[in-house]
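Dropping the structure in here first, questions after.
Then we have subunit A:
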Amino acid sequence: MNGWILAATVELGGGGAAALWGVTTGGPARRVVAQNMTTSALCPALLLFSQGYGRPAYVDLALLLALLGPVGTLVFARLLSDDLAAERPSAWALTWTAAAVGAVVVAAVCAATGPGRAMAKLLVIGALLISGNVIASRALSGGFRGVRGG
Partner candidate 1 sequence: MHHLLPLLVAIPLLGAALLVAVGRHLPRIAAEITGFVVSGGTAALALVLLLNSSPPMVEWVGGWLPVGGESVGIVVVGDGPSLGMAALVSLLTLAALAYSWRYFDEPPRGHPGAFTALMLLFQGAMCGFAIAGDLFNAFVFFELMSVTAYALTGYRIDDPKAVQGALTFGVVNSLGAYAMLMGIGLLYARTGELAMAKIGRGLDAAAGHGGADALVLASFVLVLTGLLVKAAAVPFHFWLPDAHAVAPTPVCMLLSGVMVELGVYGVWRVYGTVFAGPGGIPAADLTRALVTLGALTAATGAVMCWYQRHIKRLLAYSTVAHTGLFLVGIGVLTPQGDDGVALYILGHAGVKAALFACAGVLLDRYGCLDEHTLHGRAREMRATAVMFAVGGLGLAGLPPFGTGLGKAVTEEAVGGPLTVVYVAASAITAGAVLRVTARVFRGLGPRPEEADADLETSGSEEEPETTGPLRRIPDTMRMVPAVLLTAALAVGAVPGFGDLVARSVNEAGSGGAQASAQWTVHGALLGLASTALAVALAGLAVTRPHWTAAPDWSRPLRRLQSGHVGDYVAWLLMGATVLGVLALPAVLGG
Partner candidate 2 sequence: MKRLRLALLALGGAGLAALLVAACLDLPGFGGRSHPYGTRAVHASLTRRAANTIASVNFDQRAYDTLGEMSILFAAVLGCVVLLRQARDEHRAQPQPAEVARPVRRYALIVLPVALVTGLYVIAHGQLSPGGGFQGGVVAATALHLLYLGADYRALERIRPLAVYETSDALAVSSYLVLGLAGVLAGTAFLANTLLPYGTFNTLSSGGTVPLLNAAIGIEVASAVVVLLANFLDQAVEIEEEHGS
């Protein structure tokens, strides 16, 4: 067994438990932020698993999560915009911390993979993950102010 999987387990356990705690308690704002953080917690874990199991094919999972996770958050940001309007959730410290963790993990896995197509894919995932995370946070803090009937 190897350090990659150990790191992934820690990431999964810590990030997952924190996200679950956040999403089940507190006001609507806190819950959506926690939902958004799930993506940033689990996606790096998936990358680490792929590396730990020695299966580059598993990277596709991280790719899909990085793509669709923020889309899911946008769904909530848009359809709960009335509830969120009062609180304007913003958790920029958390957002940038999560982005930093994502960047570190992507960099570490890239270093282990070495240059090539696989590395390009990893960089795309990293870019999607971080930008998606930041944009979703932006959307939560008043991205859909004018949404009424549409």
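The rule is simple: contacts are C-beta pairs under 8 Å (C-beta built on N, C-alpha and C of every residue); 3 or more make two chains touch, one makes a residue touch a chain; residues count from 1.
Quick note on selection: all candidates are chains of the complex that A comes from, given by their letters.
Keep in mind the model is a prediction, meaning the values are calculated, not measured.
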Item to check | Numbered candidate touching subunit A, per complex, among 1 or 2 | outcome: 2
Next on the checklist: Applying the document's contact rule, which stretches of subunit A touch candidate 2 when the two form their complex?
Outcome noted: 57-58, 60-61, 63-64, 67-68, 70-71, 74-75, 78, 128, 131-132, 135, 138-139, 142-150
